[in-house]
Every structure is written in C-alpha cells, then in structure tokens.
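Encoded as structure tokens, the structure appears first; notes follow it.
Missing here: one protein chain of the complex. Every other protein chain is in place.
All chains are identified by letter, namely A, B, C, D, E, F and G, in their written order; residue positions are counted from 1 within each chain.
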Amino acid sequence: TRSGVPEAVLAAGKTPSEVAALASTSVETTGRAVVTRADDAVEDAVRDVLAADHPDATVDADGRSGVVVATTPGFERPDLDAAVGVVTAGTSDAVPAGEAAAIAREMGATVERVDDVGVASLARVVDSLELLRHQDVLVVAAGREGALPTVLAGLVDVPIIGLPVSTGYGHAGEGEAALSGMIQSCTALSVVNVDAGFTAGAQAGLIARRIDAARAGR
Amino acid sequence: TRSGVPEAVLAAGKTPSEVAALASTSVETTGRAVVTRADDAVEDAVRDVLAADHPDATVDADGRSGVVVATTPGFERPDLDAAVGVVTAGTSDAVPAGEAAAIAREMGATVERVDDVGVASLARVVDSLELLRHQDVLVVAAGREGALPTVLAGLVDVPIIGLPVSTGYGHAGEGEAALSGMIQSCTALSVVNVDAGFTAGAQAGLIARRIDAARAGR
Amino acid sequence: TRSGVPEAVLAAGKTPSEVAALASTSVETTGRAVVTRADDAVEDAVRDVLAADHPDATVDADGRSGVVVATTPGFERPDLDAAVGVVTAGTSDAVPAGEAAAIAREMGATVERVDDVGVASLARVVDSLELLRHQDVLVVAAGREGALPTVLAGLVDVPIIGLPVSTGYGHAGEGEAALSGMIQSCTALSVVNVDAGFTAGAQAGLIARRIDAARAGR
Amino acid sequence: TRSGVPEAVLAAGKTPSEVAALASTSVETTGRAVVTRADDAVEDAVRDVLAADHPDATVDADGRSGVVVATTPGFERPDLDAAVGVVTAGTSDAVPAGEAAAIAREMGATVERVDDVGVASLARVVDSLELLRHQDVLVVAAGREGALPTVLAGLVDVPIIGLPVSTGYGHAGEGEAALSGMIQSCTALSVVNVDAGFTAGAQAGLIARRIDAARAGR
Amino acid sequence: TRSGVPEAVLAAGKTPSEVAALASTSVETTGRAVVTRADDAVEDAVRDVLAADHPDATVDADGRSGVVVATTPGFERPDLDAAVGVVTAGTSDAVPAGEAAAIAREMGATVERVDDVGVASLARVVDSLELLRHQDVLVVAAGREGALPTVLAGLVDVPIIGLPVSTGYGHAGEGEAALSGMIQSCTALSVVNVDAGFTAGAQAGLIARRIDAARAGR
Amino acid sequence: TRSGVPEAVLAAGKTPSEVAALASTSVETTGRAVVTRADDAVEDAVRDVLAADHPDATVDADGRSGVVVATTPGFERPDLDAAVGVVTAGTSDAVPAGEAAAIAREMGATVERVDDVGVASLARVVDSLELLRHQDVLVVAAGREGALPTVLAGLVDVPIIGLPVSTGYGHAGEGEAALSGMIQSCTALSVVNVDAGFTAGAQAGLIARRIDAARAGR
Amino acid sequence: TRSGVPEAVLAAGKTPSEVAALASTSVETTGRAVVTRADDAVEDAVRDVLAADHPDATVDADGRSGVVVATTPGFERPDLDAAVGVVTAGTSDAVPAGEAAAIAREMGATVERVDDVGVASLARVVDSLELLRHQDVLVVAAGREGALPTVLAGLVDVPIIGLPVSTGYGHAGEGEAALSGMIQSCTALSVVNVDAGFTAGAQAGLIARRIDAARAGR
Partner (left out) sequence: TRSGVPEAVLAAGKTPSEVAALASTSVETTGRAVVTRADDAVEDAVRDVLAADHPDATVDADGRSGVVVATTPGFERPDLDAAVGVVTAGTSDAVPAGEAAAIAREMGATVERVDDVGVASLARVVDSLELLRHQDVLVVAAGREGALPTVLAGLVDVPIIGLPVSTGYGHAGEGEAALSGMIQSCTALSVVNVDAGFTAGAQAGLIARRIDAARAGR
C-alpha cells in the first residue's frame, strides 16, 4: 500500500464470519491476509472460508499472539536487509510483543526476540546488550511500571519504540503507568498505545524499510 | 509526641507571621520548631519573632530544601543508632530530598546523601550500591518516569521508600507518572505523595527509631 | 534473592499450567514456591505438577487470601526476631491483608492479625492500641475512604504501611479514594498500590529483616 | 426567596464595580446584600457604592472568610431556634468554614464554631463531642485526606455535611482526596463541593429552618 | 447505635452465607437485620439461616431495591413525626431510590415517593411541587446529567440531598456527570456518592430524627 | 471559504504583532479580519498595523467578548434570512456567548440575545420561550452544572448547541461538569468545547446559511 | 412532542418485558414506538406484546443498529423536504450510525448513508464530497482518533455533527480520544456523546425540520 504497512483485519469487535470475508477479499486482492487479535473461532472461520474461496492458500496462526496470516502460493513477502529486535520484560508481555514481531516479519524484517529481561534482573539485561546493539530498531514491551525501555535506552544507541502492556492492577493499572512512564522517560523513546503491538511492529517495519533501502543504495 | 514524629509547621498556605507565631509556640513547648516549605519571607519572620521571644534559640535554615529548624540551647535532639540513605536521580529532586533528609535528621537518624544516580547512568548507580547496602532504610527521590527506586530495589535488600518528584511536563507530568510507576513497581517499594519529603523522611525516621531500639536491646 | 524478597508467581493473567510450571521450577531452584492470586484451578494445577515433580513437597493453600506456598522437606524458612502487625478495617479487607500476612510470614516475621477495627467503631481501635504498639511495623488495610491508617498513625509510633483495598463503588471507588486518602494523609504513612498485599507484606518483611539483624547485633 | 436561601453575589470572576452594583440592587430590593469570596478591592467598592446609594446601610466584612454583608436599618434577619455547628480540622479550613458559618448565620441559625479538632489529635475530638451533640446539624470542614467528618459521624448522631477543603498537593490534592474520601465514607455523610462553604452553610440553614418550624409547631 | 443509623450489611462482595451469618447476629443483638444490595441468592440464604436461628423472625424483601429486612416479633421500629420525600427522574433511578426509601423507613420516617418527574417533562415537576413542599427533607435521584435536584432546589425550600444514579454511557457516564453536576449546582444541594441510596436515606433519616425531636419538644 | 466559516485569528498564544500581521493579511486577501480572544494590547496592535497598511479599514472591537473585526469599505458581509438565538444562564457566560454572537453575525445571521435565564429562576426561562421558539437555532451558554440547555431542549423544538462555560471550582470545575452534563443530557443537544464560543457561533452560522438557502429556494 | 423529537425507549438497563410494555403504551398513545439498543430478546418481547395488544401494528427491526420501530396502520410519519447524510469511517461505526439514521428517518428526513470513508483512504473521502455537499446536515461517525469529521469540515460547508464511536483500546480508548479530538477540532463541529447515535440523529432531525419549514415557506 501507499503507506507501506500491510492492511490488517482487527478481529476484535467483528464476528468471525465478518473477519473471514474481509480476509478472503484481502487474499483475493493482495495475495495475503493478516488478521490480528484472532481467537480460535476467528481462526476457524478464516480457515473455512479460505478453504472454500482460496483452497491453495496457506494459513499460519500464532495462538500466543493472536495473529493469523494467509498467503497464496504466488505471494512474495518482502525481504528486507534490516533487523528488528523485540524485547519483553516478562511473560505477560508476550501477546503484544508477538503481534509486533509478526507484523515486522510480514513487512520483511528479520526479527530477533529477547525475552524476560525485566528490570528486576539487571544481569539478564546486561547479558543481552551485545545482541540488542546489532539490531536496527528495537520494540521493547513492558507492563506494570514499564521501566525496561528507559533502562535500555541508556545502554544502547539503537532507536527504541516503547510498547506499554496492560498488566498491572489498581491505580494507573492496565498499562497506564507503563505508558506514562515511557512518555515521561528522560531518554529518547517514542511510544505507542497500550498493547498496540501492531502499531509498534508497523513503525519498526517502516524504519526497517528505510534502512533496507539505504543498504541497497536506494 | 505520641506518634513519634516532630510537629512541623507547613508554611505553604500560611502568612509569615502565622508561621512565626506557631514556631514560637513550638519552641516554647517542645524546645524546637520545624518549619517546612519556608521561603525567605517566612524564614525572616521566624528569625524576627524568635529573636524577640527566645533570644537564645538557634535558627538553622536550609534554603535549598525550605526547612527551618529552631532549637533552644537546652534542647536535646534524639540520637539514633540507625542510618537513613537519601538518594536522588537528578538535581531537580534536591528540594523534596532535602526535606526528607532534614526530618530524618531531626528525628535523630544519621543521614547519608547519594545524589545524581539517575537511571540513564547505570554505572553511577552500580558504584553507589556498596554505600546504599549499609543504610537501614532508603528514601529514593525521582521525577519524570521515576524508575530509580525500582532499579535500586532490584539491587539491594534495604527497605526503600519511593519519593516521586513533581518534575516532568505534558501527559502525567508534575510527578503523576513517577508516582504511578512507583506504585506499579514489580519490586517491593512503599511510596509517599509527590514531593512529600516530610512524609518520606518521617516514615524513614520511624523505622530508624525501631532499629535503634532493636540495637539498644529495647 | 539479592533483593531480599522471595520470588512469587503472580497467577493472575497466567494459565494454571503456566503457573504450575513456574512453581515447580521455583521449588527446584530455591526449595520453595510462592504463588499469589491463585484460584482453585491454579491450586489444583500446582498440586498436580508438584505431586509429579516433587512428590515430597508440602503445599499449603490459604483459600481466603489466594496464596499457595510449596516447600521441600529440606527448605528452611527464615526465622526473624521481629513482629509485623496486619490490621483490617472490615471483612472485605481480608484478601489483601491475608496476602500481606502470608508474604511477611514467608520472609520469617512473626505476624499478628488485628481485624475489624474500622474507624466507625473507635472503641475497638482504642482497645487494640496496646497490642499494636508492640509490633515493629504495621500493615493497615482499609477500603472505602481508607481512614484507618491515618487514625492509627496518630495513636502509635510504629511505622505504618497503608494498604488501600478495592472496595467502594461510584466516584473514586475501587480503592482510588482509599489510596488518595492515604497518600494525602496528614500523618507519616507510606503506601502501596490498591490490593497490593504482596508489596505491603514484602516491604514489612524487609523492615523486619533489618530489625532482626539489629536485634542480632549484625 | 422561594428557595429559602438568601441571594448571594459570588465576587470571584466579577469586577469590583460589577459586584458593588449587584450588591446595591440587592440592598434595594431585599434590605440585605451578601457577597462571598470578596477581597479588599471588592469590599472597598461595595462600601463606596453603598455609601452613595444607601448611606444608612451597615456593612460588615469578615476578611478571613471573604464574606461581606450589608443591611439596611430596617432589615430583619430571620432568627431561628436551631443550632448549626461548624467544625474545622485545622487552620487552613478557616476560609470555607467561615463562609459556611456566615451564611448559616444570615439564614438565622445560631452558629457554634469548634476549631482545630483534626484526626491527628483524637483527644481534642473526644473533648468536643458533648458540645457537638447539642447541635442540630454539623458542617465539618477538612482538607488533605478529609477524615474528620467520617470519624465524627461514628461518634455523634447529628446529621453531618462534609465540606472538603482545597489543601493538599500532589496526587488528588486540591481537595480531591478529601471529597472522594467523604463521598466514599462508610458513614452517613452528605457532601458539598471542595471549598463550597456557601453551599454547606445554606444546606445547614435550610435544615435549621425546618427544625425551627418544627420547634415552633409549624 | 450511637451514630443513629442502623447497622446494615452490604451484601455486595460477600458470599450469601457470610451475609446470612451477619444478618443472624444482627437479629440476635438488635432484633433487626438490614441487608442492602441483596440478590435472590442472598435473600434465600438469609431466609434459610433465620428460619433455623430465629424461626419467629419476619423477613421482608424488596426485590426492586435489593433491601432485605428481618425483624423479631418484639422489635419496635422507631416511629418519627417527620416526612422524607424520595423523588426519581426516571425508571432507572428506582433501585437507589428504593434503597434510600427503605433505610429512611427503617429509621422511622414517613416516606413519600414521587416518581418519573424528569426535567424533560417540567409539567410533571410543577404538578408535584405542592406535595414536595410538605416534606421535611427530600432525596432526589437522577442519572444522566442529573439536573432534577438542581431544578427542584430552585422551586422548593426543603433541604435536598442529591442522589446521582449510575445511568449514562460514554464520557462521564456511570453517574459521574450526575455527581459532578449536583456538586457544581448553583443551588444549595448536598450530595452522596453515585447509587448510594443507603447513605442518602440514612442522612435523610438523621435529619428526620432531629425534626421529630424538635416536634416532640426534645 | 470552502468550509463556509470565516478565517479567524485566535489571539491567545500569539504576540500582538503576530496577530496584527495575520489580521492585515486577512484584510488584504478577504476584505475582513476576525480576531478572537483579543486583549487590549492585541486590539491596539491590530489598530496600529491596519492604520498603516489599510488606513480605510474600519475596526470594531467588543471588549466584553474579545472579538475584533476589521473590514475594508468594500467588504460585503453576507446577509442571511435566518435567526440565531444566543442565550446565557448568567453574567459569567457573557464572554463565550459574545464570541458566538459575533461569529454568527459575521456569517450574516440575525442574532437575538436572551440573557440571565438561569435554571434557578424558571419563571424567566418560561417568559423567554416565545422569543426562543422563533429562532432557527439556539446557542445556549451555561457554566457550573450547565443545566440550562437541557431544560430549554425540553421546552422548544429549535435545535440547540450547548456551550459549556468555564465557571465553577473544585471537583469537575472549569466547565467540565457543564460539558459532561450537556453531553449526557437526556435531550437532543449537540455540544462544543468549554468556552468555545467561536465554534458554537460558527456551527450556528452554518445552519443559518442552510436555512437561508432553503428560504431563498436554493 | 413539544420538543420535536419522538419519544424513544432506551432498552439498555430495562428488562425485555418492561421495554415491551413501554412500547405498547407508546403505540397506544402516539401510533408509533421507537426502541433503541434492543437485542433479540427485547425485539421478541416487543413483537409478542404488540401481537397481543396491537395486532395490526407493523414492527420493523434493524438488527445492525438495534433500533425497533412499531407503527399502527394509521400512523403518518412526518415527511420532510430535507436531507441528512450519515457518514462512517469504518465498519465498527455502523451501530451508532445506524441508530442516528433510524432516528432521523423517523423524524421524516431523507437519509443518505456514505460508509467506510476513513481518513486512511483520503481518495474515498474526496470521491464522496459531491454527494456530501448536497446534504443539509451531516452526522459523521468515527472511532479511534476520530479525525474524519475534522477532515470533512475542512472540505464541505454543510453543518457537521461529530459522533464519536467507542472503538479504540488502551489510553483514551472507548471513544474518549475521538470525543476529545472532535471537541478540540480546529473546525466548526458540534459533537454528541460517545455512541450517542440517538442524540446525533435527533439533532440532525431538528435541523432538518427547520430546513423543511424554510423550504415550505413556513
């Protein structure tokens, strides 16, 4: 598309058959459909409709992150010479981080996952620095107080997109403390909405496209 | 007093002469007056009234933290065998940190200041750990995203009182992001209100009193 | 651990089998597992996995507070010479208060419960003062307007950690009024997040450890 | 008036001469003018205009509470057989408490002031109970966490109107914590807006009117 | 009780058997139990336990308002010479209004219900004025923008307690607009929390007690 | 302009000379300049610059509403056969109401002002109904609880644009209660931002243009 | 009705049989019933009750928007010479947009739907402009950031009523960002509450009535 980000169907708030119909149209027109926030019923509906409409399409579903991708045999996924690191502070960050990783991958980036490097275990953070410094852009997911992107931004010079996660209860719970902490960070983060793995992954993908073009001398 | 915390006159929202009169009464009845959030006009009024009412009283003012303490020659400040560490992330944290330190000192604790160990310079944080581990309780002041107490709580086993500071602008500025980050911290912090140096210092002082009693075998 | 607080698995937001696996690893590596916010399904899963992995481990579950603790026969729980008082204003405060008590106990403190001393019955508050004054630190749980910690802090000189509880409906319900009341208290409270029994108990435990060390002359 | 509450001119947000003109009209039509939130400039303007328009009118100003009352010689203030108690937790509560007292007095009630009975000094609270029980209705002003009306409502069976005061800084400062604490109180308070002394006094006055009528057998 | 308001068991957040046990104790000690926010399961449990413990007790349940009252044959409900009007703007206000009416009745007041006089039909409001003017105090329930108490307070000189109701969706829905409108009202309302029928009824009951005493010459 | 609303320079946040330069350009290109939220300094700067650049332009300033309009002799203001009523609840509503009236007039509508018909004096409201029913659209400005547009919308069938005004202090003050009350109104209001007289007037003007076209048979 | 808007029964928060009874009364007295936010159970109950009470009535239900309309054979729906355009940014806007369209139609307006012209596809927006310019008033529904009404208001001179939709998650989700964006718009929008299709449609209908009257020379 003109904006560089693949159309994705957000399943939340739609019926499974509405999602499946939209996915089928997307496969029809672009050779690929990307569905986010899909549960089992949505995935089944997509598989059923595509089995009828596009029997040769392949459907890949990542239950953990809720992303379903369908492609026709002829579809050529972009292949970028650029690396996106996706980092999580803890297990509850896995869903939006997985969504971000899936979108960056669909945009053609190489994705490196670095998990469970929460600020409470700084040793693990330090161990991961070498790997993180070799990425072109980082998506860093963290809930509760959301301190991890701030700590990392003081240690590496890779651009970091903070991805607040809706963990945490009570005052400023549900990701609000994480979002406001990242927004107020004394480092140079940019930030997306709470749980907005799609947005973080797409922004990382756009940066990866520019870097790939630069590497290619375009 | 029964609650263990010295009466303090909060100058904010009172006229200088109201504060001075209250301070004079406090010197009269307890041998000491503690005024917080005092500006120059308040300090002058206190000095003037005490010069008249208690010419032998000593007045100490710490312009940086806004705390004014007056004592009669006979006043015996408690002397506790317990150490309170007061840590700041940056220079803007100095005012509430100074208030906390002053109150803890008036309660008899030994106070150790450790300044400018913001999360953006983790090396300085690590250098200070040895000193911090020798304190009995820490007050850790931080503004913006307020990540410092969380980072320290993962590195030392001293109880930490988080003191959010009203720096930061825009969304969740004025200390709200720092407060909610400390409240949501995945570590074991307890927290006081934004800029509430008095409360943090008094809580630290109460803990120091218990530790002093334990050391004394009481 | 270096931070002095036992690792605890927060069951909320994890599947029973994820929690059980984490608990089993924790028993493996430390001789103990602490699970918070466990419901029956989580407890069952933990019991099943441990029956297989660590048949000699003992599993204790406190249905009221949602805390499950598993220990191997060889595990030696710390034993501190320090007392933590856990106070509730009413019955709805029992869950977070129980969580706080369980964590403080796992850290080795002696825990004294004082229940149902709401501000609406000041006589009961006054009757409990003698007992409360003998504790080294108090966790005081209260919902609705959360006035109890403020009232107690005016009557005893023991450090108090306010634990706001998510009772209350309508404006500033769900514990927000209690939290902001404790944060604004004219006394020397420090505070944890709404329903954060774990945090309150862990902070009380850290203070108890320091007092124990002081009593032991360390 | 039909609603039983005297018209009052709220000076805030009006120019002194606008206020003075409105006051003069009020004296003209009702024999009395009540101005609230008047500063010195407003008071002067009122005096000047009335000196010209109604040279026989008497002007009483209470600088502390910002209320200015002007009456013609022939004006007969209502005289109710009913008592309103106005209670403050501390000195910063004086302004709205004074406003409440002035309005209740203008409505004809006997007003009893009980000051500085903050929750941090429960002894003073207990000492005042006998006096408070003899009032027909209480206005209780308190800032910070605003616990005083809750504590009193557990001790006396007089109806209490909670008047939150805009003291307090940081999170839920400026009276928000006091308001939400009173709103969430586990006792039977009704509440007015932050600093709304006029509203509290007028509501107390309406209740006093009903009680006076009951006493008079009307 | 000393505070004049009957103990009530708030069923919300308690199990049916917990509520039933508390109700049984209340019947035991005072001859009456009042349960609020009771659903069918709570009512059944109360009936079952009382059938066993106090077979002679009468149980009255008002399904609409969720209030269950049990009394022993010997219980003498107070009987006040005072009238409380309970007014609703629309049908969704019935639950908290019914709660308020039930509590005021249990305190002994005569209760007059005036329903469906929303501000959109001013004619009905005007028709009800004569009746409303004969009450000693009014509880006025209204949701959405909550304008009814403000409109009535301009038309009658009876003290009005505003009872905001949790209707309304979107921005400031769930009663927040109604609460803030009543709090900001340019008339002399006092207000209780959203849906707090208990509090409104109890405050009205306290006023009714004072008026009854005045009528009785006490 | 294509959007039908005259370009207006919002003076707030610009220096007087910046505003004057923009006004001069606007006169140059369209024959008219409209400046809103102008204080005396802005008005003077506009007059000075226009005296130099467009000595034949006429400058009209309405100090009360802060609107300054400059026109060249040749400028032909539109003249619509449509009437806009601008209603205020009280004197503090005059500034945004004046801004709304000025913009509607600049767009060519006939503007009828109806002032001081607050809900506390329903008689005045009723007296004005005949006049209001003859307008084509109403802008109704109200602060505090903002009930006036709701009350009027139940009495007339003219479309009403609610204009919340930033009066009111304490909880939901500064116009927030008025805005949320209008937004939650059980009648058919549409609403603009707090104090957004420009927007209300422009929306009324757009409706007036359509009605004028309908009357003209366009 | 006097206010020009048909009475409608809001099904949300009422039982199906309560709604059906109210609908039957409405058919009885006005020849029509309009029910909003009806689910299948409500629709069935309405059909059943009307089959019994008004067997000749016709019931039309639009499952998508939740609006059920019943009319007697003799009912004459108004027929206005005025056009309301209802525009959506995406599929999730269909429910409130459908509600707005239904109400405008019941008031007699001609309704033109223009769907899926989100700001991310400006080409579709531009394609629709010709059609939109021929409407007399537009209701523009948009969720997430709600930018569509702002963009359209810069392109057409038809009055626009912004209808924020409760899509969007995380910070300022559930329609809050859309509402505040429309309220802050630099164009001349007026706005209704989140998801308030009824209000938007009714306001558009009121404007359509005025335009119809103008066209008719009334």
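Keep in mind that, in the parts below, contacts are C-beta pairs under 8 Å (C-beta built on N, C-alpha and C of every residue); 3 or more make two chains touch, one makes a residue touch a chain.
All values derive from a computational prediction rather than experimental measurement.
Set against the missing chain, the residues F:24, F:135, F:150 or F:166 yield one that touches it, F:166. The missing chain, though absent from the display, is touched by one residue of G:83, G:114, G:161 or G:177; that residue is G:177. Set against the missing chain, the residues F:43, F:145 or F:176 yield one that touches it, F:176.
Where chain G meets the missing chain, the touching residues are 90, 118-122, 144-147, 150-151, 153-155, 168, 170-173, 176-178, 180-187. The chain not displayed touches chain F at residues 3, 12-14, 18, 164, 166, 175-176, 179, 193-196. Within the complete assembly, residues 2-5, 82, 136-137, 153-159, 161, 179, 183-185, 187-193, 199-200, 202-203, 205-207, 209-212, 214-215, 217 of chain A touch the chain that is not shown.
In this text, only the chains that are shown with their structure count from here on.
Looking at chain D and chain F, the chains that touch each of them are E.
At the interface between chain E and chain F, over half of the residue numbers appear on both sides, which makes the contact a same-residue one.
With each centre defined as the average position of its C-alpha atoms, the distance from chain B to chain G rounds to 58 Å.
Residue positions of chain A touching 2 or more other chains, listed in rising order: 120, 170-171, 173, 176.
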